[in-house]
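My structure is below; once you've seen it, I'll send some questions.
Every protein chain but one is kept in place in this view of the complex.
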Amino acid sequence: MDKERKFSAIAVVFGSCGDRYVLEGYSPKVSFAEMLERAKKVPDLTGIELIGGWHLHRDNAQEIVKQVADAGLQVSMILPELWSSAKWGLGSFAANDEKVRREAVDEVKQAMDLAARIECNAVCPWLGQDGYDYCFQIDYLKAWDRLIKGLRECADYLPTVKIAVEYKIKEPRTHCFVGTVGKAILLAKEVNRKNIGVTLDIGHALEAYENMAESVALLQQFGHLLFHLHLNDNYRLWDDDMIVGSVHTIELLELLYWLDKIGYDGWYSLDMFPYRENGQKAATEAIEWIKGLFRILDKIGPENIEKVIQQGDATEAMKLLRQGLLPPK
Amino acid sequence: MDKERKFSAIAVVFGSCGDRYVLEGYSPKVSFAEMLERAKKVPDLTGIELIGGWHLHRDNAQEIVKQVADAGLQVSMILPELWSSAKWGLGSFAANDEKVRREAVDEVKQAMDLAARIECNAVCPWLGQDGYDYCFQIDYLKAWDRLIKGLRECADYLPTVKIAVEYKIKEPRTHCFVGTVGKAILLAKEVNRKNIGVTLDIGHALEAYENMAESVALLQQFGHLLFHLHLNDNYRLWDDDMIVGSVHTIELLELLYWLDKIGYDGWYSLDMFPYRENGQKAATEAIEWIKGLFRILDKIGPENIEKVIQQGDATEAMKLLRQGLLPPK
Amino acid sequence: MDKERKFSAIAVVFGSCGDRYVLEGYSPKVSFAEMLERAKKVPDLTGIELIGGWHLHRDNAQEIVKQVADAGLQVSMILPELWSSAKWGLGSFAANDEKVRREAVDEVKQAMDLAARIECNAVCPWLGQDGYDYCFQIDYLKAWDRLIKGLRECADYLPTVKIAVEYKIKEPRTHCFVGTVGKAILLAKEVNRKNIGVTLDIGHALEAYENMAESVALLQQFGHLLFHLHLNDNYRLWDDDMIVGSVHTIELLELLYWLDKIGYDGWYSLDMFPYRENGQKAATEAIEWIKGLFRILDKIGPENIEKVIQQGDATEAMKLLRQGLLPPK
Partner (left out) sequence: MDKERKFSAIAVVFGSCGDRYVLEGYSPKVSFAEMLERAKKVPDLTGIELIGGWHLHRDNAQEIVKQVADAGLQVSMILPELWSSAKWGLGSFAANDEKVRREAVDEVKQAMDLAARIECNAVCPWLGQDGYDYCFQIDYLKAWDRLIKGLRECADYLPTVKIAVEYKIKEPRTHCFVGTVGKAILLAKEVNRKNIGVTLDIGHALEAYENMAESVALLQQFGHLLFHLHLNDNYRLWDDDMIVGSVHTIELLELLYWLDKIGYDGWYSLDMFPYRENGQKAATEAIEWIKGLFRILDKIGPENIEKVIQQGDATEAMKLLRQGLLPPK
């Protein structure tokens, strides 16, 4: 029997995705109600992530939560909007402009308020615009100082709401400050509050040449910091945001094994951009892949896996995986 | 005295740039007239590239050409619109849908008509949507066959208009068919018409781990195929479309040397996305950098450069470059 | 029942592998006889690739062939030694030094002689040292000219022996001339002899951001040029030469499907560097993985695969693969 795991998706998985060439989107625009319609048709999906200040704001919170509940879902996470308006172009938490920094901190606080009110109790700020593109464009010391202070202010604002900072090495800036698992942990430790942790987007980890399982282990080791998980897939060199399982198999298996090993019991949340695909089908496949891969791990058996890990012999690991994944003669 | 070189820019360098997060653009939308206003303030800029079916179409051609001339510019190239509408999402020349393929070929033919009428006599089709994202999604044989046939049809349509196919390894698809200098040359040779050649976008070359100078040499060697040049800069792993000269110096010097060596006398055309920068200032800097780098080459002297190239000793090359680029004690 | 496929390995898979830090090798040196001992224990392995001028030369050919036959193997390919001596440091076929170029051509001819004599009738020159590291170090036009002329001379020397040129984008040079599938095909077409084709090393394809299946298709399309296949795996950014199947699953499945689709009936030859692993076990696993993956394809059924390919819908492809690869609920 499959272990119960909680699956979620960012609402925009069910919307229209654009890129810098097709700004209008590869498919027609979709209302939030329609996104929910599609989401509720995805088997095993029980959570939905909303973008604060976009899908959800002070005045519609109650109504939105009701809509979500009517679709049989719950809000799994609120993402403060810190990356999709021109005003964040030169940064949010680390912007040179004090007024922009203030707005960014307020954006997160408002998301925290909402998160508390609707009992999701977690926000996921992604500081994608905080970084730089060119050399000699940034005072790195000041920037990191601002990141730390801004996040600390947020953490202190509502200690009951978790702040799961998402890291990413590049895009939309050519270099983002909070870029790697190491930097994300450093940041969390420096902010030094109980409600500060990390969102691991596995595509971002791959893009930074991280092994996803090692990143999970590090987040565990340096203070149980894995607060949230974003899932997708890519070809390692860019955040392609593809369907989970479409590129990586072995590394994904190892990730899933380690999530169980450290006792992760949070959401398995899809953060994909199905530009040219049907979002509902993409989400359905993603979840089916994850469940199928967990079944492979069950079939192999955690004790056997643990044994090859402790042994450290790659050929034995390959043999075990092969016997679990591929049909015998 | 600086040798006369022709500088150009794609019109959108002076417009508003968006990306997949900030679809509205990082700066306010701009009219074509305003783009020209900005372009004409850029010293040494004499050409402008227009997007066929967007800036320029059958009904406004005469008027547009007049506007461009009034701004002291000429149309340096027409780019058929094959990448910015949702209808090309699953390909243009190589799409499975025959109707879409037909529209794509027609789009290029119309651009060719325009190019002939306004005496620019060249079009630059970039087949960015022709590729794939996922495995088991494409019949590669059919796709390449369609590319070849479609381009041949275009080439035969108006043999006096040059078709400078632009290659790029990825984006918007995770894999684009015409991805590298080798594939671009292969394609041109297989189409096998005198008016088929290649646009080298140096950022695309860098992204494909090409040495830009070698790519120029290959295009020369396999049939004088370097029809056009797009300039920008990036950090090698993505088409960041930054200001020319902002990242690469030595490799750019070598490129410029080789452009002279093979006798390139076409446009030096800027294809940049100054998302957060002033486009006019970005274009001005780009041109000043190119001119400054050519002055470094003049200072070193082509005969000295040729000597170290033939010698093949990297330390001698480094010494010569250093003496040309850096101040003495 | 498994279709019969011919498996082979380069002899050094069973030897000691070193790198630039551990030049002595990670395991004790091994005699050729011992390599054969290990090879013969690998189930389904029937071929072995030898390095000309190293394992095999004019004076020991008969004896070596006998040793190989006694081990129940045949020589599947001869690799002319063009990369492991200091004398090739600045190039072999494209070296500035005429004497070195002559030696390189002779090395290939000798390998061809041997190949004819022992009835393997194929050589695989890898021009890894032909390239450059620094800018302003090479006259690209001359270099490519030399490559073409040298290979043409070899091709004409013994038209009955196939020359399967192996491409690789970098290492040992930071840039190798024959770097991508596009350049390899261009080279073969320019040499323009019936016995000139290409060796596809799938790790080299991955390192160049190629999709392996597309590379196979292109080699087919542009003249049935896929003469030989080298198998291994890596993390996309370097030629890690790992055990086949250890990193890529989906892309590998697509590659195998396309090899069947174009009717490839040559060797499936392992080119791996098991630095810290037992070579015999590494080779065994590699072959078992390939066979297991082919069984997955059989299970899914080629007609179903062809259908999703022609359909072009990634979610359908994902579903089909999932149902073939992962266990149902």
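Per-chain residue numbering starts at 1, and chain names A, B and C are given in the order in which the chains are listed.
We adopt the following convention: a contact is a pair of C-beta atoms (placed from the backbone, for glycine too) under 8 Å apart; a residue touches a chain by one contact, two chains touch by 3 or more.
Just so it is clear, the model here is predicted, and its values are computed rather than measured.
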Of C:39, C:135, C:256 or C:321, the residue in touch with the unshown chain: C:135
Interface residues of chain B (partner: the chain not displayed): 2, 209, 235-237, 243, 245-251, 276-278, 281-282, 284-285, 288-289, 291-293, 295-296, 299, 313-315, 318-319, 322, 325-327, 329
Residues of chain A in contact with the chain not shown: 90, 96, 132-141, 144-145, 169-170, 175, 177, 179-186, 189-190, 208-209, 211, 213-214, 217-218, 220-222, 250-251, 253-254, 257-258, 305, 308-310, 312-314, 317-318, 320-321
Residues of chain C in contact with the chain not shown: 17-27, 83-86, 89-90, 128, 133-135, 170-172, 174, 234-235, 237-238, 240, 242-243, 246, 273, 275-276
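One rule holds in what follows: only the chains that are shown with their structure count from here on.
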Centroid spacing, where centroids are CA-atom means, of chain A and chain B in whole angstrom: 36
Between chain C and chain A, distance of the C-alpha-averaged centres to the nearest whole Å: 39
Interface hub residues of chain B, defined as touching at least two other chains: 90, 133-135, 170
